[in-house]
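Removed: one protein chain of the complex. Kept in place: all other protein chains.
The letters A and B name the chains in turn, as written, and every chain counts its residues from 1.
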Amino acid sequence: MSGPGVGWYLIVAALLFGVGALGVMLRRSPLIVLLSLEIMLNAANLTLVAFARQHGNLDGQIFALAVMAVAAAEVAIGLGLIVAMARRDMPLDVDQASALRG
Amino acid sequence: MGDFLVWVVWFVAAGACLGSGIAVVTMNNPFYSALSLIGNLASLAVLYLLLSAEFLAAAQVLVYAGAVMVMFLFVIAYLGGRADAPWAGGSPLLRGAAVVAAAALLVEIVVVLGLAWGDELNGSAEIADSFGSPAEIGRLFLTDHLLAFEITSIVLLIAAVGGVVLGATREKGGATP
Partner (left out) sequence: MVFGAWLCLLAPLGGALAITLAGRFISRRIAGYVSTLTTFLAFGGAAIAFLALWGRDPEEREHVSTAYTWLAAGDFEVGLEILVDPLSVVMMLVVSGVGGLIVWYSMGYMAGDDEERRYFAYMSLFVFSMLLLVQAGNFLLLLVGWGLVGLASYLLIGFWHHRPEAVAAAKKAFVMNAIGDATFALAAVLLIWETGVLDFASVFEEAEGLSPTTVNLVALGLLGGAVAKSAQVPLHTWLPDAMEGPTPVSALIHAATMVTAGVYLLVRAHPIFEAAPDIQALAAILGAITLLLAGLVALVQWDIKRVIAYSTMSQIGYMFLGAGIGAYGFAIFHLFTHAFFKALLFLAAGVVIHHLANEQDMRRMGGLRAELPRTHLAFLVGTVALVGLPPFAGFWSKDAILASALADGSALGWTLFVAGLLGTLLTGLYAFRLYLTVFHGERGEAAAAHGHGEGPLSMLVPVGVLAVGSTIGGLLSVPGVWNPFTHWVEETGEALVEPSTGEEYLVSAIAVGLGLVGFLLARRAFQQGRQLVIQPDAWRWLEHKLYFDELYDTLFFRPAVALSNALRRNVEEPVIEGSLGELGAGTIQAGDGLARAQTGLLRTYALAIAFAVCVLIVVFVAVR
């Protein structure tokens, strides 16, 4: 393979994953949280594809495609939740949506 | 020369990827965050191409950037001012712990990967030209991974139904959730 080896891609994916994790844990707006979640998913996809390339096995890419589909579905539902929250005039603040508090 | 070009492309794409990722996480305006994410997805598509995953790159742009992000933008537009996303409050302990956790994850991944497969990561298998082509992907989906294919479609169906349920309103008495 020409260009950087698989390891480089993996490092990029790891960094992306960390960035996405920070976003999920640190932001208060549910929209941003969803976006960060997307970043994490994409980082995972990158890892999968990199390994697929390394082993010469397309299974990794198939998995990545499935992840993409599920991510789409999840985003749809997440956005639907946010819209529902907005419709009921609930504050769009993750910290304030604590009705499950024990 | 070819190799050098690949390296340059790689660096640009990786840099754009990380930069846009950071932008997504740090911006206050959700609209800008969404746009940054589109950039992220695009640079990822470039990286996929470099990894001989052509179909995946195309699907990424078409589906992810094209459909999913558009959905995001629709919602942000709908929310308007209410979508403003100030930075996190919450206890400093929580924030500090979050940073620590993320950093730990990062370090661990790198270390693990380095320790476990340090040597192997340099080599890569020989592949045919049709590696990553739509034909190959499609063939696999319909033979070896048929179950995953079918289940994924069911998941999408459920998501569609869920979306309708979440969005529904009734004329008399509000919806329950």
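Keep this in mind: a contact is a pair of C-beta atoms (placed from the backbone, for glycine too) under 8 Å apart; a residue touches a chain by one contact, two chains touch by 3 or more.
Every value quoted in this text rests on a predicted model; they were computed, and no experiment measured them.
Visitor: Among the options A:I11, A:V33, A:A50 or A:M85, which residue touches the chain absent from this view?
Guide: A:V33
Visitor: Over the whole complex, note the residues of subunit A touching the chain we left out.
Guide: Here the touching residues of subunit A are 21, 24-26, 33, 94-95, 97-102.
Visitor: In the complete complex, which positions of subunit B touch the hidden chain?
Guide: That gives, for subunit B, the contact residues 88, 90, 94, 97-98, 101-102, 104-105, 108-109, 112, 115-116.
As a working rule, only the chains that are shown with their structure count from here on.
Visitor: Okay, in this complex, where on subunit A does subunit B touch?
Guide: Per the touch definition, subunit A meets subunit B at residues 1-12, 14-23, 25-29, 31-32, 34-36, 38-39, 42, 45-46, 49-50, 52-59, 61-66, 68-77, 79-84, 86-88, 92, 95.
Visitor: For the complex, give me every residue of subunit B touching subunit A.
Guide: Those in contact with subunit A are residues 2-3, 6-7, 9-10, 14, 17-18, 21-22, 24-25, 30, 33-34, 37, 40-41, 44, 47-48, 50-53, 55-56, 59-60, 63-64, 67-68, 71-72, 75-76, 78-79, 82-90, 95, 98-99, 101-103, 105-106, 109-110, 113, 120-127, 131-132, 136-137, 140-141, 144-145, 148, 152, 155-156, 158-160, 162-163, 166-167, 169, 174, 177.
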